[in-house]
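For chain A:
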Amino acid sequence: MQTEIKFAGFGGQGILLSAKLLAYAAMKQGSFVAWIPSYGPEMRGGTAYCTVVISDRLIGSPIIKNPTHLVAMNLPSLEKFENDVKPGGIIFINSSLIPVTSKRTDVTQLVVPVNDIAIKAGSVRAANIVALSAFAAKSELVDLDLLKACVKEEFAAKAKIIPLNMDAFDRGVEIARADQAQTA
Partner candidate 1 sequence: MGKTFTTPKALSKTHTHYCPGCTHGIVHRLVAEAIDDLGIQGKTVGIAPVGCAVLAYNYFDCDFQEAAHGRAPAMATGIKRVRPDLMVFTYQGDGDLASIGMGEIIHAANRGEKFTTIFINNAIYGMTGGQMAPTTMGGQRATTAPAGRDTAATGMPLRMANLLAELVTPGYITRQAVLKPQQVNKAKKAIKQAFQYQMEGKCFSFVEVVSTCPTNWGMTPLDALKWAEDTLLPYYELGDYKVPE
Partner candidate 2 sequence: MAKVLMKGNEAIGEAAIRAGCKNYFAYPITPQSEVAEYLVKRLPEEGGVFLQGESEVAVGYMIFGAAGAGERVMTTSSSPGISLMSEAISYIAAAQCPAVFVNIVRGGPGLGGILPSQGDYFQATKGGGHGDYHLLVMAPDGVQEAVEMTMQAFTLAEKYRGPVMIMGDGLIGQMMEPVEFPDDLKTEPTNKDDWATSGMDFRKSKKRNLVKSLFLDPTALNDNNLALKAKYEQMKKEEVQFELYNGDTDYQILITSYGTMSRVCRTAIDMLKEEGIEVAMLRPKTLFPFPEKAVFEAACKDSCKAVISIEMSMGQMVEDVERCVKGRRPVEFYGECGGDIPSPEKIIDIIKGLL
């Protein structure tokens, strides 16, 4: 069983970090993981994206054309990648910056205004953590407590911003659960 998650957004939105934290938690859970960045001129100012692969066996090709899920943090990312997602996957949409939803009907859409939630938590810079925890809660790919511990560890050197990110994390989980309840 292999799951691939594409994270995409503007450079500076922290999506590479969100992806790394997800991979890290999955690794701690005992899975094989790979974090595959796109690197190149587009890193600078344009769309930044990377793919996390989580698998129960050795990961072969690091080239993923059709990911299982997509976390889209801005409109260009959604437009660029929504059609690549495998049927049955999740498309996560940051509705603070994406005024539309996907036309895909064969996927689950999770629409979360992550920037607004992050601002409520204290800083828009925590938007990537809101997105991470909301997506993780919805996809159930990793244990949430473990993931939260990974987030905390990541910010160990910047103790000041740990409460902000913990709050952002909880808010993300909460909204994903509310969405779950609504759908059910």
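Regarding candidate selection, all candidates are chains of the complex that A comes from, given by their letters.
Just so we're on the same page, a contact is a pair of C-beta atoms (placed from the backbone, for glycine too) under 8 Å apart; a residue touches a chain by one contact, two chains touch by 3 or more; residues count from 1.
Note that the structure is predicted; figures quoted are calculated from it, not measured.
Visitor: Quick one: in this complex, who touches chain A among 1 or 2?
Guide: 2
Visitor: Give the list of chain A residues in touch with candidate 2 in this complex.
Guide: 20, 23-24, 27, 32-37, 39-40, 59-63, 65
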